[in-house]
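With one protein chain withheld, the remaining protein chains of the complex are depicted in position.
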Amino acid sequence: MCWSVPGRIVDIEEQKARVDISGVERDIALDLITDPKVGDYVLIHAGYAIQKVDEEQAKFTIEFFKGAQGNV
Amino acid sequence: MSKYVDEYRDVDTCLDLSSRIKEVSTRPLTIMEVCGGHTMAIRKNGIQKLVGDNIRLLSGPGCPVCVTSISDIDRVVCLAGEENVTVCTFGDMLYVPGSSMSLAGAKAEGADVRTVYSVHDALEFARSEPEKNFVFVSIGFETTTPTAAAAVLEAKATGVKNFTVLALNKTMPQALRAVLESDDSEIDALIGPGHVSTITGTGMYRFIVDELGVSCCVSGFEPVDLLGAILKLTEMHENNEKGLVNAYPRVVKEEGNEKAKYIMTEVFEPADVEWRGFGIVPSSGSKISEEYSEFDAEKIYKIEVPETKENPACICGDILRGVKRPVDCALFNEGCTPVDPQGACMVSSEGTCAAWFKYGE
Partner (left out) sequence: MKRITIAHGSGGRVTHDLVKDVFYSCFDNDILRKAEDSAVLDIPQDRVAFTTDSFVVKPAFFPGGDIGKLAVCGTVNDLAVSGAVPRYITCGFIIEEGLPLKDLKKIVKSMGEWAEKAGVKIVAGDTKVVEKGEADGIFINTSGVGVFEKDIELGVEKIAPGDKILLSGTIGDHGIAVLSRRKGLDFETSMRSDCAPLNDMLQDVLSSVTGVKFMRDPTRGGLATTLNEITEDGTSGILINEKDIPVAEEVEGACQLLGLDPLCIANEGKAIVIVAPPDEDEALAAMRRSEYGKDAALIGKVTGDNTGKVLLETALGVTRIVDMMTAENLPRIC
């Protein structure tokens, strides 16, 4: 439904960011997210960053699957 | 090492999750993975073979190309034939057969059809070739629609006049209701689309659990994410619990992406649209709002779409609703193949039939 990939912001220029995905770099648009910073990991879909990746939650997911119960 | 990818492909974690699923699962459980991307990820990694015999995974209506109606495909093909129009589209749409031909067919007949990675690339084309008119074919759900909205806002703000959008976008909730409420639905649980939810948040699924009694677990797209989500759903099923679980919290928040939602609702408004296999689903589409009608290709280019033709034996509709499987279709691999697709489920690389054909049962 929506092919997306996480990438690291390496440079920002107004509403544009240069992101790195395993050594591949491309310019993407930042219109859809708030105060991105260089070094942030963002989820990229069709040339736009659609969310910042949450470092804490990323670790949580691994523990979450290792057996910790969790409900929204 | 690609961060936030490799750790969710860890083989030991996957095999551990797989054995725990088989341990916990004692009764039949039918899970629909709504999103075409999930269908591909499951089939590509062979996950359907790691969850034991009690669990059946069904693909849902979450592939934007599959659910695009033939009349909408014909509308795009006609538009491509217009003088001085350049159609920009995601690669997904290029080979979808309309009644007479596909966009690739129109391109071969001389239409200027360009595939783009992003709507922003179409906007850049418009800026660099002011003498041409660029129409972006906007497909996709709540993940992709905001990108088209952002491009329209940028075009308006920077005075780009030769860029318009043909909105074929759709939204998830109503179609999910249509699938789950249909009387032949045997779906016990849903794997929620991870990237739609990144925008919408998880609140959208509340009615599925509370009203329809179907558990829902929003998942990412790597094997660890999917197996983890299936484990959660299996545990709930076995304990006769109903619940809404967010198993993709690294990008999915309960409130979603407020800014993206605002931009989407600024440029688009709900509309009754036709889904292939479902017919008209009320307020399940996104059309460009009155305020931005100068960017609405539907209003600018009056396109008469001829009577549509579809292969009567094609049961894509039932497959999209999860009540039939590709092997139940008489055309599957008998006249309907990726090279010569009869229905959208075979055409889209994320379609159920394409996934079954490509990766096997």
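For clarity, chains are labelled A and B in written order, and residue numbers in each chain start from 1.
Just so it is clear, a contact is a pair of C-beta atoms (placed from the backbone, for glycine too) under 8 Å apart; a residue touches a chain by one contact, two chains touch by 3 or more.
Quick caveat: nothing in here was measured; it's all calculated off a predicted structure.
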item	value
Subunit B, residues in touch with the chain not shown (by the definition above)	1-2, 5, 9, 11, 14-15, 18, 36-37, 43-47, 49-50, 63-65, 90-92, 94-95, 104, 114-117, 121, 125, 139-140, 143-144, 223, 338-339, 348-350, 357-360
Contact set of subunit A toward the excluded chain (per top definition)	1-3, 5, 7, 21-27, 44-46
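Methods note: only the chains that are shown with their structure count from here on.
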item	value
For subunit A paired with subunit B, centre-to-centre distance based on mean C-alpha positions, whole Å	21
Subunit B-touching residues of subunit A, taken from the complex the two chains share	1-6, 8, 21-22, 28-29, 31-34, 41, 43, 45-48, 50-54, 57-58, 60-62, 64-66, 70-72
Touching residues (chain side subunit B, partner subunit A) in the complex	2-5, 7-8, 13, 16-17, 34-38, 62-64, 90, 117-121, 140-141, 143-144, 146-147, 150, 153-154, 193, 195-196, 198-199, 202, 220-221, 224-225, 227-228, 231, 243-254, 257, 259-260, 263, 350
